[in-house]
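Rather than the whole complex, this shows some of its chains in their spots.
Going by the order they are written in, the chains are A and B; count residues from 1 in each one.
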C-alpha cells in the first residue's frame, strides 16, 4: 500500500474496468466485477492489489506473489499462482502503467500564488496557475494555463511556458521557450550560456551565446540536468523526449521527437539526434555529430563519429554492437590463452 | 593555520590528550604535556601543529615537515625529522581525523527560524532547530530535534527528518523519510519521480512513481546528487552510507549499510548493493543487478552483470580485476609487437 503521507489514491476499479482502460484481456470474465483497490509490486501486493510481470528475471517473485490480479504476457500466464486474476496483454508494463494512472491520477492544480512569490508586474501568470513560495518570475515571462511552479524556482526574463507545465522546486529557467505539459524535476537548469570561447594567449575570448532553448510538448527533464542555450542556432529538444537526471546537453544540440536519454548522458555542442534515439546511462557524444533516427547508444559508449539510423553502438570509441562483443570475446580468449599457455 | 573567517578552533590539546583520544602511542611520554594548537597538512604545519602521514607518496614532504607532532605508522617513524613528536597508530589517518574533530568540534546548533522562512502551520519543527532564510517547509513535514536547514532549501509535504540532521542550502526533499544525523550537501535532490515510462507509438506512457526514499541514520550525501523515489518499492540508502557529489541513484535502488560511492557514480533502477560496497568515481551500474556485500567496483567500471560478495571488478563490461589487468597487458604487448614488426 502506498504511503498516504505522499500519495492520494482513486478507485477502487473493477477488473472489468481495468481491462477496458488498458486494453488487456481478462482471462476469467466472470470476475469482471471484482474490485481492485490499489497497484503494488509483485513482492508486496496483496489480494486487493493489481501487479504486473514484465521482466522474466522476476518470474520467481511472480510465482510467489499474493496479488489479486496481474498484467502479464500470454506466454507467462501458466506460471501464475492459483486464484490470481490474469489480465493478458502484449505489453504488460504499459497496461500496468495505465492502470496505475487510474489509481493515482494527477492531482488537479490548486490555483494560487504564495505571498512570498516575487512576480514582475510585466510577467503573464494566469490565475489558474499554482506559484509556490519564494518563486521568482521576471520581466516579460509568460506562463500558460494551469502551470505549477515549485518553491524557490526562478523563471527568467522573457521565458515562455505552454499550458499544464509542472516545474518542480529550485529550477532555473532563462532564454527558453517551453511547450505544453512539460515536466521539469528539481534543480533543472535551462538556458544558461554554453561553453563558448576561443582560446587565446591572453585568456579565452568568450563568444556571446545568442540562441535559445526550444523545448517541445510533453518533454520530461530529470533532476539537476543542464541544457545550455544555443550560440546562434537554438538548442532544441523534440516533443515527447524523456531526459533522466544529471544529463548535460550543450549549446546547439538538437534532439528529435521521442528521444530517451538515461542518467548522466553528455552531448557535446552542435550534435544532432534524429527521432526516437535512445542513449544509455553515462554515454558521451562528441560535438558536431549526426545520430540517425532510431539509433541506440549503449550505456557508457563514447561516440566520435556519426551513427546511421537504426544502428546500435557500444564502447569507446563506439562501434556496432556485434563488433564490440566480438572484440570483447576475442580479448577474453587471448587473455585466457596467455594465462593457460 | 585555518582561516578564521570560516572555522572556529577549540584547544589547545596536549600531546597526552591527543594520544588518549585517538588511541595513538606517544613515543616520548615525557612530552605528554606539550600543547598542540592546531592540525595542518605536512607542508604547512608548524611547530604548534599536529599533522599525519598515511600515503607513502608523501614521505618526502613528511621528512621536510616542520610540524610539531605527527600521527604515523610505526614502520615510517624512522623517517621523521628531528624534534617532531610522534604519535604511533596503526591507522594514522583515522587517528588524525579524531584529533581534528577535537580541534574543530561541530558548532552547536543556533536555534531559530529566519523571518523569511515559510513554514506550513501543519509542519512539525521543534524550537531547537535552526531554519535558514527563505526555507520552505510544506504541509505535514516533521523535523527531528536540532535539525539545521540551510537557506533556500525546500522540504516537501509529509517529509520526515530524524534528529540532528544538517541540510545545506538549496536542497530539495520530497516523498522521503530520513534518519538521524544525516548530512545533505547543497543542491541535493531527493524523492522526485524516477525515470519511469513505457514506450508507446503515441508517446511514452508515464508510470506513477508510488514509492518513497528511505535514508538510514548517519548517511552523508554530496552536492547536487540525485536520488529518485521508488516506483512501487522504496529506494533505500542504508545507514552510514557515504555518497559523494553528482551521483545518480535511480528508483528502487537499495544500498546496504556503510556503502561508499565516489563522485558521479550512476546506479540504474532496481539494482541492489549489499553492505559495505565501494564504487569508484564515474562507475555505472545497469539496472536490476545484485552486487554482493563488500564488493569493490573500480572507477569508470561499467557493470552489466551481478557481482559476487567481496569481488573486485574493473572495466566496461566489468570483469574481475585480475582478468582486466591481464587483458590490458595483453593488448599492450600485442600493440607493441605489431609495431616492432
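One rule holds for everything that comes next: a residue touches a chain if its C-beta (ideal position, glycine included) is under 8 Å from a C-beta of that chain, and two chains touch if they have at least 3 such contacts.
Remember, it's a predicted structure, so these values are computed and weren't measured experimentally.
Colleague: Assuming the 2 chains shown are copies of one sequence, what number of copies does the full assembly in this structure comprise?
Modeller: Result for the total copy count in the complex: 3.
Going forward, only the chains that are shown with their structure count from here on.
Colleague: Working from the CA atoms, figure out how many degrees subunit A turns to land on subunit B, in steps of 5.
Modeller: It is a rotation of 120 degrees, to the nearest 5.
Colleague: Averaging only over C-alpha atoms, locate the centres of subunit A and subunit B and give their separation in whole Å.
Modeller: 28
Colleague: So in the complex, which bits of subunit B are touching subunit A?
Modeller: 116, 118, 134, 136, 138, 140, 152, 154, 156-158, 170, 172, 174-175, 187, 189, 192-193, 195, 197-200, 203-208, 210-212, 224, 226, 228, 231-233, 246, 248, 250, 264, 266, 268, 282, 284, 286, 288, 300, 302, 316-317, 319, 323, 326-327, 330-331, 334
Colleague: Across the complex, what residues on subunit A touch subunit B?
Modeller: Subunit A residues touching subunit B: 2-3, 5-7, 39-41, 43-44, 55, 57, 91, 93-94, 96-98, 100-101, 103-104, 114, 116, 132-134, 150-152, 168-170, 185-187, 218, 220, 222-224, 239-240, 242, 244-246, 258, 260, 262-264, 281-282, 299-300, 315-316, 328, 331-332, 334-335, 338-339.
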